[in-house]
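This structure is in structure tokens; I'll ask about it shortly.
All protein chains but one are shown at their positions in the complex.
Labels run A, B and C following the written order; every chain starts at residue 1.
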Amino acid sequence: MKKSNNKIWGGRFSSSTDQLMEEFNSSIQFDKILYIEDIEGSIAHSEMLSKQKIISKNELELIVSGLKQIELEISNSEFNFSLELEDIHMNIENRLIEIIGEAGKKLHTARSRNDQVATDIKLWLRKRIDQIELNLKSLQRTLIEKSEIYYDLLMPGYTHLQVGQPVTFGHHLLAYVEMLGRDRDRLGDCRKRLNELPLGSAALAGTSYPIDRHFVAQKLNFSKPTENSMDAVSDRDFAIEFMSVSSLIAIHLSRLAEELVIWSSDSFNFVKLSESYTTGSSIMPQKRNPDAAELIRAKPGRIFGNLLNLMTVLKGLPMTYGKDMQEDKQPIFDTAKTIDSCILNMEGMVKSLEPIPDKMMEALQKGFPTATDLADYLVTELKIPFRDAHHLTGQVVMLAEKKESNLENLTIEEIKTIIPNAEITILDILKIESSVSKRTSYGGTAPVNVLQAVKKAKERFLKD
Amino acid sequence: MKKSNNKIWGGRFSSSTDQLMEEFNSSIQFDKILYIEDIEGSIAHSEMLSKQKIISKNELELIVSGLKQIELEISNSEFNFSLELEDIHMNIENRLIEIIGEAGKKLHTARSRNDQVATDIKLWLRKRIDQIELNLKSLQRTLIEKSEIYYDLLMPGYTHLQVGQPVTFGHHLLAYVEMLGRDRDRLGDCRKRLNELPLGSAALAGTSYPIDRHFVAQKLNFSKPTENSMDAVSDRDFAIEFMSVSSLIAIHLSRLAEELVIWSSDSFNFVKLSESYTTGSSIMPQKRNPDAAELIRAKPGRIFGNLLNLMTVLKGLPMTYGKDMQEDKQPIFDTAKTIDSCILNMEGMVKSLEPIPDKMMEALQKGFPTATDLADYLVTELKIPFRDAHHLTGQVVMLAEKKESNLENLTIEEIKTIIPNAEITILDILKIESSVSKRTSYGGTAPVNVLQAVKKAKERFLKD
Amino acid sequence: MKKSNNKIWGGRFSSSTDQLMEEFNSSIQFDKILYIEDIEGSIAHSEMLSKQKIISKNELELIVSGLKQIELEISNSEFNFSLELEDIHMNIENRLIEIIGEAGKKLHTARSRNDQVATDIKLWLRKRIDQIELNLKSLQRTLIEKSEIYYDLLMPGYTHLQVGQPVTFGHHLLAYVEMLGRDRDRLGDCRKRLNELPLGSAALAGTSYPIDRHFVAQKLNFSKPTENSMDAVSDRDFAIEFMSVSSLIAIHLSRLAEELVIWSSDSFNFVKLSESYTTGSSIMPQKRNPDAAELIRAKPGRIFGNLLNLMTVLKGLPMTYGKDMQEDKQPIFDTAKTIDSCILNMEGMVKSLEPIPDKMMEALQKGFPTATDLADYLVTELKIPFRDAHHLTGQVVMLAEKKESNLENLTIEEIKTIIPNAEITILDILKIESSVSKRTSYGGTAPVNVLQAVKKAKERFLKD
Partner (left out) sequence: MKKSNNKIWGGRFSSSTDQLMEEFNSSIQFDKILYIEDIEGSIAHSEMLSKQKIISKNELELIVSGLKQIELEISNSEFNFSLELEDIHMNIENRLIEIIGEAGKKLHTARSRNDQVATDIKLWLRKRIDQIELNLKSLQRTLIEKSEIYYDLLMPGYTHLQVGQPVTFGHHLLAYVEMLGRDRDRLGDCRKRLNELPLGSAALAGTSYPIDRHFVAQKLNFSKPTENSMDAVSDRDFAIEFMSVSSLIAIHLSRLAEELVIWSSDSFNFVKLSESYTTGSSIMPQKRNPDAAELIRAKPGRIFGNLLNLMTVLKGLPMTYGKDMQEDKQPIFDTAKTIDSCILNMEGMVKSLEPIPDKMMEALQKGFPTATDLADYLVTELKIPFRDAHHLTGQVVMLAEKKESNLENLTIEEIKTIIPNAEITILDILKIESSVSKRTSYGGTAPVNVLQAVKKAKERFLKD
């Protein structure tokens, strides 16, 4: 067994790390993903050290060229990652010393792994947020384009999975555009708060070296340095906030995914999903399963789990850095990857799906969807108070049900048995087409509204 | 058993609701808390109906006076809530009809419970957010005031609950001011997104009545009406976002609470908590238990539970409204109440706690907290690269440990056995006081920095 | 402000509890539900104290009669609960001293609230577990009875919500009987582990009084006293295990609830839910919404939240009792209540639902559900390896789809274009009825199997 004092931090240690512990303790297996950001941060840090005369120009050049060589080695899979060196930071620093010698030992001046890792994760996450935001925008575009095409395609609007009132397919899809719009807004707020530089907080108390944190912040495109060194190294708000926002994205996508599963069931049959997003069965040769939709429906479990994981870890953790916080990485990495896959697959599915108008109309015939229109008519035309109108309409529905008819096919005589002063114009009210076209209130489903909403959505969400 | 068609929605029903089901289904037990907001929303709605000539001026007056009477009845506990009437909306509407007759039946024109309940919750939650935000500000003020008093009180700064470097008590408390500052920021963003009016979306599709949603939005201080009627009635993002933000607040408070528990333990003894926030034991007469701190430490469990509850409910729920969504209320109500109690009790505890400087200093003596200063000295003065300096310092610590000494009490001769060219000035470096005063980097713990940070914090957080 | 030293534990306290803190700290608002168990435990405890001569016979009698009076006062709502007295234990003890004087002060001898509250909760929870177990059995009975009636009613068996193979309605319902059987088994295991008596562990270390814990265990029907006093007062495993088991029950019920929602949708229309378990809409007069099913579908969110709440609280909590543990009660109480309501409402719904055989058969026609039978036929009769048979069958399905036919209606000529050596008997294979009756493998869906399974289920689950 090797002595721990071979380790970079091992000056005071006289015996070795247990093998089991080494594996348990190391993060290099998963944090190597941060190598680009770690090098990016180290370069900005050394430029500052040089500007402040803490290291020489020559040392800076050596460090930068060494780090760039390492970046190349890693991206070419020529780098030997060592478990014993624990994490990406120590792996890179150690290799740097191998390559450039003494100057490499100066890189860690005026910083600690505590502020370094917080900086690395922020840099990494900032890129992912930007990517996710772009992908959300692209999914919005796809939804908006479908909405425009199907702005007047009639389908049932559901509450409780019971037919409620007719809506248009375009109107339905635009609801998701709204949700994703809020998600993008939340991502932006999260990015804004994340965007402060921890580096220079050192272990926890700041440092006595004459560093320039504003310079580093600018180099790395942070809006400013963090204000309190203890907060800076113990803060993982940004990770939790990112996973909270991701949870909502995942929920929104899962709702649409559930609808796709239901709509593509044999009984609904409202949409045909592309074969590119469905798969077969190993035993039942006829199956075309909506696997992509089901996976997207399931993924919130994973994101919630990741969120809960890190929240649990941070709950009641005394300041400042504790090793517990190493558990932040895998949930963040997995969440970013999962959300991205969900968005991209959803976009593919939506783009390639085909609505089946006949089936949508067939379903509309079943659910008495114009009952509300009838009640509203009684209010407007016959001056019956809404509550009474609602009650009378309920009785008309009972009648239709008993006759196994839909509302449109009731005769005026039949209706008069319940509403004696009903007039013949009442039959128009019961038509599905007229129901939709009248719902012109702001945000309503009338096709003319939907077209306007499409136009507005393009302005609000798709600019540049 | 009564027929369901006595119910307001019972026109088409021929038999009755099961007793068990009635209890299971009703929300009046907990949603009566919304009565003020329900009435507020109904008044704005009827004013709009009247302005748009959908009801008459006279009817409006009747409705408003009836609703005001009901508000009084409820606040005076003279209102008979009925389980059979399911929820606060139906309880109020039913009573209104009792009081004012036919005009009451017109209140529900051009709206549905779906858009009504979304509006009520938003109104209620907006008030709670404003209150929580104020309380957070007040807690920040208390922390800032303590920081100002103790800007130079020395205590150990911990990582891994091991003494790391000396910091000041003021600096430590200011870290929490930063956290709470981000929390307030998040609350503000949440409020901004919440602040769109669902009312007028009706059941899900909008309405054919000539309503004016912008008028109602203005009356109720919403920034604008929601854009899509289906989204409006199925959206609970605001509730999830509120509970996500609350989770972070709860985490921050629980971290400070954990520190208070540890600091007030007999072995640390860094602070004396007021008897007003501690309690005794039923069996052990000597106990003074930090109950308030422990409860605050525990409460994140509750908030996480509430958050996960609603996230689970909404995951994979097809549009638009499903009864599942009734499960939104208790988590929201409980979260708002819990967070408020935690903030207020934390403020009381912080305000009344007394630090015990001697004990803090005693703890500082134990942990070799100036080892980093020694390493930095070797870098700056003896031009030893940081990695080597770190290693040599580790050996000095081992020496001190072997001699059961702290670093300050080592002799120059002892140090020279490890660092041959050490000079006598090295002994100053090992003093705790000098360690802190040198950490003047931006965000660092030097007392002069802390005083500046206090000043800046007042500007950033306490302005109104 | 009153001094805390008026409090039962206040001997060493010189100032008072803050008002806010008092409210935050008290549990009497919710733990009064434990009064019967608290009194039950106190009586057993005093009987033991008397048997062991720690108190006199006379004191025992006074205590018992005092406690019984208190029980009556509480059940008659004549008891004044005091927030200042914190919890049910202190409220009762204090009142006991009021009623019987000095002897009352001896009740707390040789115990602490720590072992007392653990005992109370176990007593309470044991009763609830027994009740839930009974209710589950009753729900199983209802499901088994329905299965017996509909042992050969054909319906689609789904994977991915796509028609897979025909099954019988009885077979489908029996799957839930299996799930609930495992749930009952888990409840039993939980009860077994819970059933050890904490009382007599005192604060944490045991006591020096000559108590007899086995006597108390026997009196209260515990299998034995707990083995380690520190474990006894800090253990809440039983609560977490109960909520874990409840989570699975809730999941099982939610799956059936989701099926009921889908089956009662207008497009599936497989079942008619009783009006007793559906409700109407405030705006759409035609609606009959499956509210009970939706609520049951939603409730896992609540149970998961409760479970995660307590798990989060106990994670990383040092021994022994911490005030954090007071947060155990509300999740336990709410979980027991919720699970009970879900089971009872599910039973009501299942009992009163009516399947609609025509619609089930109609759906079966759509999904090519006998494709697997065709593939199996090719294997058995034409000796084609399964993988090839699967592939050929897939092509037959494509053919049928192209012709907008179902499999049954293909002609032998059409089939021969893909399977040249197909014989006329192949047409029988494609009939739905024959598909089901052939699935006689153990656990399979053939009606004859289902009848046997019903019989066996009665033996396994419904005995006394």
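Convention: contacts are C-beta pairs under 8 Å (C-beta built on N, C-alpha and C of every residue); 3 or more make two chains touch, one makes a residue touch a chain.
Treat the numbers as computed from the prediction; the structure is a model and nothing was measured.
Shown chains touched by the undisplayed chain in the intact complex: A, B, C. Touching the chain that is not shown, out of C:Thr109, C:Ser274 or C:Ser352: C:Thr109 (per the contact rule at the top).
Within the complete assembly, C:Gly164 is the residue of C:Gly164, C:Pro331 or C:Gly348 that touches the hidden chain. Although one chain is not drawn, the whole complex shows that of A:Ser16, A:Gln52, A:Thr380 or A:Gln452 it is A:Ser16 that touches it. For the options B:Gly66, B:Gly280 or B:Gly348, the residue in contact with the chain missing from this view is B:Gly280.
Contacts to the hidden chain, counted on chain C, fall at residues 5, 8-14, 93, 97, 102-110, 114, 157-161, 164-167, 171-172, 174-179, 182, 185-186, 189, 193, 200-211, 213-214, 225-235, 237, 240-241, 244, 247-248, 250-251, 254-255, 257-259, 262, 297, 300-301, 304, 308, 311-312, 314-323, 372-373, 376, 379-380, 385-388, 390-395, 397-398, 401, 436, 438-446, 449, 453, 456. One chain is missing from the display, and on chain B it is touched by residues 156, 159-165, 261-262, 264-269, 280-291, 294, 308, 312, 315-316, 363, 366-369, 371-372, 374-375, 390-391, 393-394, 396-397.
By the touch definition given at the top, chain A reaches the unshown chain through residues 4, 7-18, 20-21, 23-25, 86, 89-90, 108, 111-114, 202-203, 274-277, 279-292, 294-295, 297-302, 304-313, 322-327, 331, 341, 344-345, 348.
Please note the rule applied: only the chains that are shown with their structure count from here on.
Comparing the contact residues of chain A and chain C by number shows a mostly shared set, over half of all numbers used being common to the two copies. Separating the centre of chain A from that of chain C, both taken as means of CA atoms, is a distance of 33 Å. Averaged C-alpha coordinates give centres for chain A and chain B that are 23 Å from one another. Residue positions of chain A touching 2 or more other chains, listed in rising order: 159-161, 164-165, 262, 308, 312, 315-316, 372, 390-391, 393-394, 397.
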